[in-house]
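For this view, one protein chain was removed and the others were kept in their places.
Presenting chain A:
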Amino acid sequence: MLTSDSCLSLHKHGSSMASDSNSSESQRIAQQRLRIIAGHLQKHKDDDSGTIATECKAEANKGTVPRKRQEIMKWNGWGYSDSKFLFNKKGQAEFTGKRYRLSGMVLPSLQDWFENTFGASVNHKSPATPALNASAVPPASLNEAFVEDLKATGIPFSHEAEDRVFRAHGHCLHEIFALREGKKFERVPDMVVWPNCHNDVVKIVELACKHNVCLIPYGGGTSVTSALECPPEETRCIVSLDTSQMNRILWIDEKNLVAHVEAGIIGQDLERLLNESGYCTGHEPDSMEFSSLGGWVATRASGMKKNVYGNIEDLVIHIKVVTPRGVIEKSCQGPRMSTGPDIHHFILGSEGTLGVVTEVTMKIRPIPEYQKYGSVVFPNFEAGVACLREVAKQRCAPASIRLMDNEQFQFGHALKPQVSSIFTNFVEGLKKFYITKFKGFDPHQLVVATLLFEGDRERVLQHEKQVYDIAATFGGLAAGEDNGQRGYILTFVIAYLRDLGMDYYVVAESFETSVPWDRVLDLCRNVKERINRECKERGVQFQPLTSCRVTQTYDAGACVYFYFAFNYRGLADPVHTYERVEHAAREEILANGGSLSHHHGVGKLRKEWMKESISSLGVGMLQSVKDYVDPDNIFGNRNLL
């Protein structure tokens, strides 16, 4: 019953995320009621498991994520267990569940696109292992003394195989592939603890230091940099510190427009709870359904609407971190300080190597009065990039502006749900005719920019006109709100689509970079070409899909996001092949003036390039901070350095 209730509320949330956020009053009240019921049930369950309520356990847990994540989420794929793409008996694609706009819909063109793009076939399945084989999980090697002391604190913990394996990975291709194939993980955490508040974390860290236990903080588990991978050489007991139960908004300060929040809260909960008070953070990374505030801080996350709200480093006012040396915090909440290098910047991007972020004070904004999606079609990628560059130059970027290349445009089209009326069909046909025949756009060249405007109505409309006018000077044609919105839906479902691909011999991954404006085109072209060439040289039998989009604009450059997928039939070790190609792609990015990462972070996947990226002196500076803060390497995930 619990599950179905929280599903319902989540479903509402899910749809509100994808549509305009002007939920009616009655909806709001209903949501609140459901939340209270869910809260009661949650409490009841906690009592069942026999934990002692701690002083910070004043309120019921109202977060989306239960301690047993596998109860609502896939253990070997992305997102909720109830939501997945599949090809039905008729060979048509559909998206199950009720959470998303696409949920329950049939996507008639996806099969064709899928088969044509990858040379795959819906008849060639590569099914995943149905369930985790608990006996194949390395046995927990517990530090008994630590466990004894931990028990005394009353903080819940587990050493069940499912819990441990769930926290042994993020969402890198090789990790998910290994789970699906039922491959044995070399090293997984030996136990999982669920602190409920800052003080719990202080206790855990103290005990870890006392008993020399390795701690690996775990937030939303959405890492794509092997950051959650346990170092195989670690011989100490590894404890995964799952922050998911630290998910309360502790206070909201409307005078200064800041909120003080526990760092385990995940993005969707944070927005939902703030929305109830009429606020938002505006921080919307693509992973926001599952990623956590602490994770954002630890990886220097970036949100889709950063043009209005800023990236995580702009949003954060105060951070509290528990380290082996004690707690780091500042003495005040001044909006800017000249007190030497900002210590926040040691924390931002530290990737769990220094301590656990427990509480964050961050900026909030009133929920915007009006939101409007939009889209512009350009004859080619070059024109689109030139337009984005001009928009950035004039500093009039909407809350979000993204440019998808032709491959992604076509991909987006393949995800169009069945059109219900003949009339819509007819209108779509007319539009297509207008763009390709009348305006002479080549359907294999044209690209689309998706836009999201926010603010008060009048200003949004004004802003919209300004942006469309600029677009027109680059040959851009306004292509409607629907196309824009669809682009953003794609963001949330793309990770689900990877699971579909993996059911049919297709592996896929994304990676990102940031690059100066003048190098954007060259970088995109060269990286794509490099991927194609590497695939060929490494025996990939089918033409890979390489696609990119410009997802963020800055004064001096842009963030570029790549998707890359291929049909791996005929390859002995597809993951290895994939990894070599991605490695080559990253080298190409660096050679073309791109950064090591814009927002995914370094983890263990990109460590080898750190020296090249920030100089060995720079690495030394970071190392000396690590050595001071955590001399015994308690936070031993070995990311970054």
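Things worth noting here:
Definition applied: a contact is a pair of C-beta atoms (placed from the backbone, for glycine too) under 8 Å apart; a residue touches a chain by one contact, two chains touch by 3 or more; residues count from 1.
Assume contacts and distances are computed from a predicted model.
Among the names given as "Myotubularin related protein 7b", "Transport inhibitor response 1-like protein", "Glyceronephosphate O-acyltransferase" or "Neutral alpha-glucosidase AB", UniProt records the absent chain under the name "Glyceronephosphate O-acyltransferase".
The residue touching the chain not shown here, chosen from A:R99, A:K203 or A:R530, is A:R530. Among the residues A:D522, A:D573, A:E608 or A:D632, only A:D522 touches the chain that is left out of the figure. Contacts to the hidden chain, counted on chain A, fall at residues 518-519, 522-523, 525-526, 529-530, 590-593, 612.
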